[in-house]
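We show some of the complex, not the whole, and keep each chain where it was.
Every chain is named by a letter (A and B) in the order it is written, and numbering of its residues begins at 1.
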């Protein structure tokens, strides 16, 4: 059994930004030497997400419009009484999810044809980390 | 350590349909020969979900009504400018989730009393795949 860990640093230019990370994860899986197993990919932050969906620009804009409708940025969140202004971002990350678990087969990520892995940043412009953990044979 | 992979093909009659797959997963776990471990079950498509909830007809209808309220089918999604008409289905799958990870104990799925595993199809009437990956001893 092999267990392999890696962290990747992300620093987005925009406060809200979607970054495709499939190739970074694919590279980490190769480095792990795991032939058959799983990989866990998670954001280490409570205002960002790892999720899997389509790499299509229109959809990425739809996500932002939709999240704003479900949990508006400008809303009197109790969390913001602490001096923070990112209440919405904790809710956005809840909708989009913290982590993904993906099959590894033949030293490769085993994704569906249109599945791409994204890091969703909802309160960025500072250093954030993604944790990658590969387990298998 | 044993790692076991399997794919199941699903073809729904309806565009939107919920299919209970607990027994298919239970069968795959038995085939794996894994006594103690975990099983990852994920949709390989970006317009469908694997999720765990109650097998109750009323609730299943509630899910569809609720998803339509959170992300209506008839809405000017940017994604639909590509010629697609399934913008809503990418959002529905985000709410319902891509994957589930379940404990395997004594060669069996270890679910709570009312937990049932569902495939949620949001843009069906064509061939789709579920990936099952069992890891353990």
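We adopt the following convention: a residue touches a chain if its C-beta (ideal position, glycine included) is under 8 Å from a C-beta of that chain, and two chains touch if they have at least 3 such contacts.
Please read these numbers as outputs of a predicted model, since none were measured by experiment.
**Q** Taking the 2 visible copies as a start, how many copies are in the full assembly?
**A** This complex, considered in full, is made up of 3 identical copies.
As a working rule, only the chains that are shown with their structure count from here on.
**Q** Approximately how many whole Å separate the CA-defined centres of chain A and chain B?
**A** 20
**Q** Taking the complex as given, what residues does chain A use to touch chain B?
**A** Residues 1, 36-38, 51-54, 56-59, 61-63, 65-66, 70, 95-97, 100-103, 105, 110-115, 135-137.
**Q** State the interface residues of chain B toward chain A in the complex, per the touch definition above.
**A** On the chain B side, the touching residues are 1, 3, 5, 40, 42-46, 70-71, 77-82, 87, 90-91, 93-95, 97-99, 101, 129, 131, 133, 135.
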